[in-house]
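Contents: one structure, followed by commentary.
With one protein chain withheld, the remaining protein chains of the complex are depicted in position.
By written order: A, B and C. Residues from 1 in each chain.
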Amino acid sequence: MVAEQRPDLETIDMPINMGPQHPSTHGVFRMVLVVSGEKVVDVTPHIGYMHRGGEKLMETMDFRQGIGYADRTEYLAQFSAELGYVLAVERLMGVEVPERAEYIRVILTELNRLTSHFMFAGAFGIDSGLFGTSMMFAFREREFIQDLFEEISGDRLMYAYFRVGGLAWEVTDNFVQRCHESLKTAERGIRDIDDLLTHNEIFMGRCQNIGAFTAQQAIAYGLSGPMLRASGVPFDLRKDEPYSVYPRLKFDIPVGNYGDVYDRFLVRIEEMRQSVKIVEQALEQLPPEGPIVAEKLPRRLRTPPGEVYAKVESPRGEWGVYLISKGGDKPYRLKMRSPSFCNLTALREMTIGQFLADAVMVLGSMDIVLCDVDR
Amino acid sequence: MMRAVILAAPSVDALDNPALSALLGLIVITLIMTLGVMFATWYERKAVARMQQRLGPMRVGPWGLLQPIADTLKLVSKEGVRPASADRIAWDLSLAAIFVPAFLVLVAIPFTADWFVSPMDLSLLYILAVGGLSFIGFLLAGWGSDNKYALLGGMRAAAQLISYEIPMILSMLAVVMVVGSADVYRIILYQDVVPLIVWQPLAFIIFLTATIAELERQPFDIPTGESEVAGGVFIEYSGIRWSLFQLTGYVNMYAYSLLGAFVFLGGWEWPFGTDIGWGYQLLLTMVKMALFIVFFLWVRTSFPRLRVDQLMSYAWKVLLPFALAQIFLNGLVLVYDLPDVVLLATSGGGALALCWLVYSVVRVKPRQPLRMVGNVPATAPGSVSG
Amino acid sequence: MIGILRSLGMTARVAFRKPVTNSYPNVHRQIANRDRAFPILLWDEEHDEPFCTGCHACERACPVECMTVVMKDNPKHATGESKRRKIIDEFWIDYGRCMRCNICVEVCNFEAIGMNNTWAGHELSRFDRSELVMDLDMLLSQSKAGKVDPGLRA
Partner (left out) sequence: MTLLFFYVMAGTILAGALGVVLVRNTVYAALFLIMSLLGVAGLYILLSSEFLALVQVLVYGGAVMVLLVFALMLTRVHELDKKMSGDQWPLGAVAALALLGAFIGMWTQTDWPRDPDQVTLVPFATIGDALFNRWSVPFEIVSLVLLVALAGAIIIAMQEEGER
């Protein structure tokens, strides 16, 4: 006997406003979840709370002033952002960067990848419900690397250290030694987080088979970075479209088999290990002496008319800068291709049908930077 | 043997009015527990900080010892905000519905051999029954706040409390079967030689997990899960109301820790016997209670949160069958009058089976490790330049 | 179960390590020599006047336009005490806007501006954001007293 269907006695789906002020939306991100009980039926992401018109702002700045804004766009992988911006201008101007500067850039960018992934591991632990322990472990090592950045560039977060044609100023004398120290602590941090999370059954139960994407889906959504690699596509700009001195460095790309949240976590942890390897090699190959800025650069940077798209592999994926210049010292149009934004498009597909708690995990596994999404 | 002595106020023992003496005992116990909770907040923050390689509170007083007082002052002086659309009656009633049972539980707890508020024949059942009432408060708070997070949190809280109450009661029932009494006092006296954790390890494990779930602490803090429902039922409460909720949470933690210490670790009886005087007994009780609390803190720092469906299936598909099996095995042993060692054997075997199950279920499908791709052929010749 | 125990072991081990934090207002971390807190103006001990001539170079280069510079004729130049013909009259930096990019230091031709690398440059919390606009006296006070030696200067 099936009970008569009465519309007034049916359970109703409940829309929930998650964000813009919510502990686990990683900034001012808002998603309107429609839940049936605990199951997510529909998701509508709302972005733009952090929109500062960064691209337009950078169009009013000359090429040196813009570097600080690149930092502020991608505030967890600042060196990657600076590198992307600087590369674009350099390619447009045809500037040759001295080798030493290139190596230092790679070292700093990879160390930055470590700090960014540490930040991910910490925040992801909190998303999964850990009481701040992973965050604390991650920040412990992250702060150590940031000390190094501070010694070199003078700031802990907004470095503004790369310049068109090289670096702003010479690194400190004990740079190599400090890098080795940082790597040692970073390795310890990776081990700690590995012990704390990777093998924990509760963590596995929370992460596995959640938000899984196949390789086709990942490509169709234009995912990049660890999100794409976790889905089984071995695509890494450092290998596939190499820039700087990456072709001279030996490292592996970790590729996942399942494409779920757990694989993304593993891929990032493994990438951290690879970054340590890259930095070690780069430190060996680093020329001890040499210029750090390209010679014969004008005091006022001017580009020839033209357009360029430069992309780097940021910790979140493909971070690209599309630059059009009509000559002069300012870009005519600047567009940033931010991995956070592109990866976020997959949120709906990944979340529907999962539990409310899994939506948080999926969002956490994307490792978005809201400033980068909104720009 | 059982004398009703008012806790911490032996001089008013002369009061022969039981209602008055019980009231006095309740007031004393409430004050002591409030102080205990203030200490617990400090201790929790310090212990968790150490496990995260931090210092913890350091500013107020030596080693931050006065921090709870500062916190209390701040919370009490904060404005209590109530949403305009909240249901006024449910909003305020929920506080009482959570607060009162938590303190009523303490009435039946024998702190030492002769320090308790009221003797009871069925004190264990009383503690479980009254302690289980708090779900009403959670539901009311969740519904009355007129907030969707609060509603979700309230629903989760009610479902969780009811689900985990059952394995908890069953695990206690196993102990009651062994002892032959549902009085905590008698259960403690039973453990003069060997604490019950030795005879009933499976019941102990079930009790431990169910307790953490009942207390809504990590990894079972789903109703208040900060990263999901942002505080759950407490989301709209502020100031003194919020602090009362927190106070209740800690009182519950003390109560269940005491219960665990009494039922499984032998309370003040094991290992020194009843005759060592109330001071040492109290100390022994405190130490055993502290073991539980430290364990809760330790677990809190180490584990991520479970998901709702995992939580439910863990209660109903894992803990409940094992608890029933424990009762069944105990029944066999007791009916056929087998030696106590058989109890240990069956229960220990069950405990091992439980651990193995938790271990294996998560790893049903062993996952392939990450592939490491060394040399990818360049898909595009160099990078684009303008 | 093994992973759970491993997590527990992890936190237990860490509990016996030395804490990495320090109790901040009591203990100040050593900050790097190159630390860029906020720009300050430097003091010329030799001539007992600021280095800054008020040339507006930094004002023009500032990406966030947080600086306001007013220049005047140097009275000491008339008496022959100083070789600077022009000198700074008024100088405001809005620390609330400054994004500490170091560009003002790079463009300065007179080594007159530097980035504060002391804790005083960081502990600048104010109740009102208008109090974050620093005038010439405030900008010069630290270098005048010899309390700061910027790690980064032009």
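Keep this in mind: a contact is a pair of C-beta atoms (placed from the backbone, for glycine too) under 8 Å apart; a residue touches a chain by one contact, two chains touch by 3 or more.
Because the structure is predicted, anything quoted here is derived from the model rather than measured.
Asks: For the chain that's not shown, point to the residue among B:A182, B:I222 or B:L343 touching it.
Replies: B:A182
Asks: Which listed residue, B:L122, B:L189, B:I276 or B:V373, touches the chain dropped from view?
Replies: Only one of B:L122, B:L189, B:I276 or B:V373 touches the chain omitted from view, namely B:L122.
Asks: Out of B:M58, B:L139 or B:V251, point to the residue that touches the absent chain in the complete complex.
Replies: Answer from the full complex: B:L139 touches the omitted chain.
Asks: Among B:E165, B:E216, B:E236 or B:E269, exactly one should touch the missing chain; which is it?
Replies: Spelled out, the listed residue whose C-beta touches the missing chain is B:E165.
Asks: List every residue of chain B that touches the chain not included in the displayed model.
Replies: 87, 89-90, 93, 120-122, 125-126, 128-130, 132-133, 135-136, 139-140, 142-143, 151, 154-155, 158-159, 162, 165, 169, 182
Assume only the chains that are shown with their structure count from here on.
Asks: Higher C-beta contact count, A-B or A-C?
Replies: It is A-B, judged by the count of C-beta pairs in contact.
Asks: Where the CA atoms of chain B average out and where those of chain C average out, how many Å apart are those spots?
Replies: That gives a centre separation of 52 Å.
Asks: Take the average of all CA coordinates in chain A, do the same for chain B, and state the distance between these two points in whole angstrom.
Replies: Roughly 40 Å, centre to centre.
Asks: In whole angstrom, what separates the CA-based centres of chain A and chain C?
Replies: Chain centres of chain A and chain C, defined by C-alpha means, are spaced 30 Å apart.
Asks: Which residues belonging to chain A are in contact with no fewer than two other chains?
Replies: Correct list: 133, 137, 140, 196-197, 200-204.
Asks: Can you list the residues of chain B that touch 2 or more other chains?
Replies: Expected reply: 51-54, 301-303, 358-359.
Asks: Show me the residue ranges of chain B that touch chain A in the complex, using the header's touch definition.
Replies: 48, 51-54, 148-149, 151-152, 218-219, 221-222, 225-230, 300-310, 358-359, 362-363, 367-368, 370-376, 378-380, 382-386
Asks: Once bound in the complex, which stretches of chain C touch chain B?
Replies: Residues of chain C touching chain B: 1-2, 4, 7-8, 10-12, 14-15, 17-23, 25-26.
Asks: Which residues of chain A touch chain B in the complex?
Replies: Touch residues, chain A against chain B: 14-17, 22-24, 35, 38, 91-92, 125-133, 136-137, 140, 196-197, 200-206, 208, 232, 234-236, 239-243, 250, 252-258, 262-263, 266-267, 270, 306-311, 323, 355-358, 360.
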